[in-house]
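Complex shown without one protein chain; remaining protein chains in place.
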Amino acid sequence: MEKKKIVAFCCENSSLKAAEALSDPSLLEAVEIVALPCLGKIEIGLVLKCLEKGHPGVLVLGCPLDNCQYLRGNYRAVKRVERVRQLLGEAGLDESRVRMDFLSSLDSHRLAEILQGIKRSEA
Amino acid sequence: MITAVQKPFEEIYRMVEASGKLLILGCGTCVTVCMAGGEKEVGILASTLRLACRERGSSLEIEEATIERQCDREFFDPVKAQVLGADAVLSMACGVGVQFCSELFEGKRVLPALNTRFYGTTVQQGLWSERCAGCGTCVLDRFGGVCPVARCAKSLLNGPCGGAQDGKCEVDKEIDCGWQLIYDRMSALGLLDSLMEIQPVKDWSTGRDGGPGRIRRQDVEL
Amino acid sequence: MKERLCEVGLALCGCGGALFSAAEAGKVLAALKGAGVAVKQVLLSQSLCTAAGMEEAVSHLKDQGPAKLLFAGCSSSRRPGLLANMAARTCLSPGATYGVTLRPGAGALLHAAAILRGLKALAARPAFQTRLIHLEQRVLVVGSGPAGLQSARDLRALGYETVLVDQGVETASGSEGLPGGLILYNGSRLAALNGQLGSFKALLETPCGNRTVSCGAVVITCGAGGVGRFELVEGLLGSGSLTDGAGRPTGCTELYGLPIVPLAELAAFVGGLPRGKETLTVGLLLDLVLDEPVSSMEEALRLGRELQLRGPQRIERQVYLFCREVKVSSLPLQGLYDEAREAGVVFVQVEGRIGLEAEGRGVAVSCRDSVLSAELRVLCDCLGVSPLGLSLAADPVLAAGTGVAVDGLGQLQENNIHLFPELTNRPGVFVAGPGRGQYALPQALREARAAALAVHRLLAQKHLEVELANAQVDADKCALCLACVRSCPFKAMGVNREKAAAESYPEACRRCGLCAGECPARAIELPLHTDAALLALVD
Partner (left out) sequence: MKEGNGLKAGSNLERVFQAGHFAVTAELGPPKSAEVEVVHTKAGYLKGVVDAVNITDNQTAIVRMSSLAAGLLAMREGLEPVIQITCRDRNRIAIQSDVLGAYALGVRNILCLSGDHQKFGNHPSCKNVYDLDSVQLIGMLKEMRDDKRFLCGEEIRNGKNAPLAEPRIFIGGAANPFGDPFPVRVIRLAKKVRAGADFIQTQCIYDMERFEEWMRQVRERGLHEQVKIMAGLTPLKSVGMAQYMRDNVAGLRIPDQVLERLSKAQDKAAEGIKICVEQIQRLREIEGVAGVHIMAIEWEKRVAEIVEKAGLLPRPKV
């Protein structure tokens, strides 16, 4: 079986743009990018499903707080990610398998760092 | 609506770990509204359980389903096969639904995933609060529409206890003193005088204290 | 409409980021071709993010008429609304456009790869039915203070029927006509705002009972308790209407409609005033808020003295300083006060309302002098106002009734950069003035104009073609828990009583999916991001 990648849920307005503008697009191969219109769309069940299906981890990449085009999407996402991590803890899994970060569309370098980190830890 | 909260995960896990094939059954009415046992929570609990089982090396096969209401027979029809095929049902309904499901499927183990709490209202998303204690003899007419039985920690009918301070209950500072609410309301309604009346001892027999409740209405009986 | 000449058009931006030269574009196209993709239509603009570049692009695309449009540019050319604007102006539904961000200097191959991803996404995007939303050409302006009047006047000038609501003094009649064709409901308040942009139904509580006004958009310019601080007479905004304002405003007079400037700009402004008058009258107005800080007093005293003494040759000046209280508590301030007095500055201690009125090219200040106990009217050639402005909390009833969210300080409009300056969480409702922040008068007026223009941008389209790609509610699953109604930031969710289920309004829904994320019954789907599609992606 093919080894599954970390799933990166990206907000179309911020982190996805940062991903599109990566100077080294090959970094994107480290993760499975799933574009969401806004992180407000992210569902706890969907994140858990990713882990259930064998993805080693989930990255939730939204825009900086107070910078959500849809006003409250990232705030809601923060709460939902908190709950996912709590559930993981209860299930006995490492909570850090689900991580959240806030990237603007200009933060390609930060995204690159995150992706490089993933590549390194996998190597 | 009836409000409920999910049981601690560990308690649920221990309840179901030896079930073999488990059906998690959600309820689409009250517990969906209070976000404790609707389709979404069914999915979340199922995924969490699967992850926990994998992590702890136990084998549990989990199916998911949600029906409109678990307190009425007819709604179970679509999931009958699933229930019968499972070794146990983890019901995410209120206590009524859990028991009714259990009654319907003789010999099937039906387990509660929720702790049923009270009859209440959504004050705001994520905050629910009790309004009715189901005492069976409504007294709201005498208290300006605020129930002393449900909203006073001691169910006092003749005024607040000594512990209320700044409009909050001594039991929990987050809870409004029911008697403060009654006083405010009655004073706004110009009915303060009627608070002077001594409320006679209450007949509790219409509620829980009278034994399991039963209503029979012959006019609507078929 | 023109027949579509090709399937997908590609718009490449060659803006300030200098992404493309013609040669580089050729390389990108070659790379695309190499990948087996032939894009039939290429537009290479110098600057899609400028007005001129935009015009060029729009006219070009209208001629060519692609069915879908892929837009590729640097991140600054991908600013919100640009794509939608282009879509609207080229008669494409918003769903038929897609934007890709290119990184400067990444090279043709990488650009091509990004464009390919975009083409794929665009191809995968399903077509949606559209609905034509009629945009009522009537605007409700709440608050008839300076900002409200400015907005209302501008909207009138732009040809919109404009209804003003003000809580101010109750008059016997419910509504009255103002010069200039404005309709004013005085002593009235906006109690509820039903419906959605284009066809709001505003419920007004007036002295003559409730009235419903239907309108395409709403501008809110008031805060709580603002009544009585200021009174602007209709003539205030006499000069400089918007109809001829296609070009940029050239100076304060044109911009503000009145020679009212912040204290800091006053000296320069006075210097620039046309000469030829024998006497130049300058007003200084303090206390736009109750607590004027000492520093404003200090600045006004200095400025007053300076203007009084150092006028240009042969032009006499008279400086008036209007304030509610002369604060000279400290010794240095007392000194400044004495100096200003000696220089000839006239001090007017004001009580009650301050009336500002356009007169000629100047502004007349009318007020009650509390020392003389007499009404006063001073005609000023220009007026400097203290930099501190009105700052009012939102009227909670108004906020609740309109569904406009408030920020941490209790003022209208959430603290979100995508809303500034005039947008609110509720599409079709705009804000200006002190209810949304702390503003000096000139600023408030400028924002009122921005709000009027924003209304114009929306309503001038007359109709809005809305793709039905909004959130879809499965009525059978919906438990009517109202989580979506409560959580939708844009108030785009309501209850469909016939279906006994929640419903999203396509004209207001921004397709963010927050409701779907909240729904405990999993009854809400976002057509562009269905649960099945998302699951398939992670399978």
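To keep things simple, chains are lettered A, B and C as they appear, and every chain counts its residues starting from 1.
Everything that follows uses one rule, which is that a residue touches a chain if its C-beta (ideal position, glycine included) is under 8 Å from a C-beta of that chain, and two chains touch if they have at least 3 such contacts.
Remember, predicted model here, so these are calculated numbers, not experimental data.
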| said: Based on the whole assembly, the unshown chain contacts which displayed chains? | reply: B
| field | Absent-chain contact - pick from B:126, B:145, B:163 or B:210 | value | B:163
| Of B:81, B:201 or B:220, which one is in contact with the hidden chain? | B:201
| Can you list where subunit B touches the absent chain? | 153-167, 170-172, 177, 179-180, 183-184, 187, 192, 195-196, 198-201, 204
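One rule holds in what follows: only the chains that are shown with their structure count from here on.
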| task | Sort the other chains by how far their Cα centres are from that of subunit C and give me the top one. | result | B
| query | Which pairing of chains accounts for the highest number of C-beta contacts? | reply | A-C
| request: Can you tell me which residues of subunit A touch two or more of the remaining chains? | output: 43, 45, 49
| task | Give me the residues of subunit B that touch two or more other chains. | result | 40, 43
| request: Quick one: which bits of subunit A touch subunit C in the complex? Just the residue numbers, please. | output: 7, 13, 17, 20-23, 25, 32, 34-38, 40-43, 45-46, 49-50, 53, 55, 66-73, 76-77, 80, 105-106, 108
| Considering the complex alone, what residue numbers of subunit A touch subunit B? | 43-45, 48-49, 51-52, 87-88, 90-93
| field | Contact set on subunit C toward subunit A in their complex | value | 75, 78, 80, 100-103, 106, 110, 113-114, 117, 405, 414-419, 425, 487, 489-490, 510-514, 516-518, 522, 526, 528-529, 531, 534-535, 537-539
